[in-house]
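Note that one protein chain of the assembly has been removed; the remaining protein chains are unaltered in position.
Let's look at subunit A:
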């Protein structure tokens, strides 16, 4: 395409040059005026036909106006207008192809902004048929962006793809292969598969590589289609081109993760490849930031982790190369750390080897000690992998973990919770779950809230040290995440309260129940309880509210009426409430006590009797009827505390058989099951058939079934009675949940034993838990707490000691406030120590006490940690100093680097041919000017501290500097380029000083 605008710009440059280098200011002024003139001419020219980027004026205008749109509504208006235009233009039968190409790109743009451009999809498909590569390529691009693999238009492209795969131009083949990866679905794989396989032997490596990737995609869509090609993948592993080899690792990874055992023969060759890569045998072009082919290394490590998992012999081969990589990888670069992390993952997955675990632990501790949040995050993740092998590794990093837990960064916090979740034991469950709940309360993200709530429940159920604690924990979870918690959890809680703990000690159970009742009565006072929780409360109050005789029936009934009244719109809660009232009434009647119906209760019954919900109505009428019965009958209907008893339901209703027999004898019609009745459209069956057909997607060729003779079956009531499902303890009120659960129960029943046996991985360790559940408190807690407190005291002593020694020079000048602050810090650290002890078990503290040298090491470490903490707290108190992060210079709010008119910069640049480009982006300048500020602010604080707080930033800047320097030297006329671009931009009419100056900023600046 003709870069007309750019040419204008180039023409402009010499002129600028001479103008700006002119020493005389007056001449310069005049020339600037001329320059303005020229600019407008240039802009007009650019607007005329083509802009600097090779698009028409219309397109540039579109992009520009969208860029300048002040609001989403305005943007939408512009886009809709554009859609209108495009629709009109595309409908025109003879659009020139070049134009068409641009229209398509505009369509892509429109769709990228979230609007529907489906009217143009067919044009994109048409363009793929075009002869010219340029047009075809655009067509393919648009098609891959527009269509998903289940789109109807795909079928129109398959033919073109087939043709293009046969093309002798490798670029056409590549373009077609890219489309294959995106568009070919399960049904169309056979149409292109042979050609793609053939392309594995294409002379161009780019094509071979893409063919491999396409096969990889086929495997993901339909594993069976590529199953016979496994040998081809293995062969491609030896491809002379490293790119093809690297690409082959993708399908191999998938294949191996599906079936590890059949690929054990690859271990040796994969290891040798890894070794060669690590020894820099690959071409230099695969180096990335001085690391040899890191992406290939990572992929190989992933595969090796799969292959070595649980295989001692296979793992044996890997230790040496892993050790090598550990040694060679650099901690200073991001990519080096990525490799290290992958190594740790690999080590934790394969058969453990002390030496490599040691190396992995060392790398992990480096991650955790790093200043970068990213690395801390990776460190936490690595730690959670390593503790699976050796739980002791975590101890060393107690403080680091707790720092992460208290970090303001949510991502890091969540990762840390994941780690804690994995290292929960019955000794630390209380601390961990409490923390989790605190965090759960503080967040809004419902997705994560659900997750963390279910984790809390899971941990509480597995490791609860006492019933009391369990119920309190569940209360908290329900209170704060009630509606997000699965209803099953609520049922489990009810079940727990009902069943007790299976011990012989009945008194403990009843104690548990009365404590539950107590806590629920207390909680009921709070507003806005979630529905699920209210259901639990109602149920428990109904069953056990009056069981211990401390609360009168009328009190409980009054409470339940309040609940029902307060939740008028929630039928489920009302149903629970009325059922509970019924239970309490019947207990009272059965016990022979006189029961007076409160007026509010009566009004509730009346109201519900007239309810629209038949379920509520039925319950209300039942209660009404129950109140009229004598105590014997009530006792039989509603036995006290019998919620756990087995309940036999006669599914076939056999007790009615004689009645049926009688009726038939009297000449009644026998019952015909629904599915055998003729003449009635069986909807259920129809649906089933329909689904089947939908899934097979093809015509049926077999003959229809012969019509069944209408034999009159023996009378049974079995299939059509829905009552049968109610035995499954599911709450009736919710029809959807009800059917679903019933369905699940029925589908699950046959395989429940399988499920049980398959679930060994998540099965509870009942041996330990059993002890915890009983009445005796768990043994180690008092001693543990005492030892932790003493340890923390020790620590604080040590801390104040060292701190006093270090800071004595400036002590006089310091105010008391500072002292108090320091005391606070000391307290914080004591707190932390305590937390650490409770999280990581008292054993570690005890160990520390036993081994004085380690303890001595630990104390200064703690001191250092608090010092750092102090530094960070002080930094956070100063609001106006943004951290000197170079990548952030673009922030419009805090950009203090003056962004003058780039043309002025241009003047400066072109005036003095010296390479100094003033202020376009001058990385070192900004931090240098900022650093003293920081120092000034922190003059009060010990200098060492402030240093340490700034250091990471500085080092980051240095590294960025370095890299940018490298880039700059590589790139050559860097600023020149930028200026040219700037000029073209201006001609197009986009001014950097306008809406968004950042548009012109070098991304890699």
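In this section, contacts are C-beta pairs under 8 Å (C-beta built on N, C-alpha and C of every residue); 3 or more make two chains touch, one makes a residue touch a chain; residues count from 1.
Keep this in mind: contacts and distances are computed from a predicted model.
J.: Name the omitted chain as UniProt records it, choosing among "Adaptor AP-1 19 kDa protein", "NADPH oxidase 1", "General transcription factor IIH subunit 3" or "Proteasome subunit beta".
T.: Matching the unshown chain against "Adaptor AP-1 19 kDa protein", "NADPH oxidase 1", "General transcription factor IIH subunit 3" or "Proteasome subunit beta" yields "Adaptor AP-1 19 kDa protein".
J.: So one chain is hidden, and I want to know which residue out of A:492, A:514 or A:552 touches that hidden chain in the complete assembly.
T.: A:492
J.: Among A:154, A:296 or A:532, which one is in touch with the chain left out?
T.: The single option touching the absent chain is A:296.
J.: In the full complex, which of A:156, A:191 or A:335 touches the chain missing from this view?
T.: Within the whole complex, the residue contacting the unshown chain is A:335.
J.: Return the single residue from A:365, A:390, A:454 or A:472 that touches the missing chain.
T.: The single option touching the absent chain is A:454.
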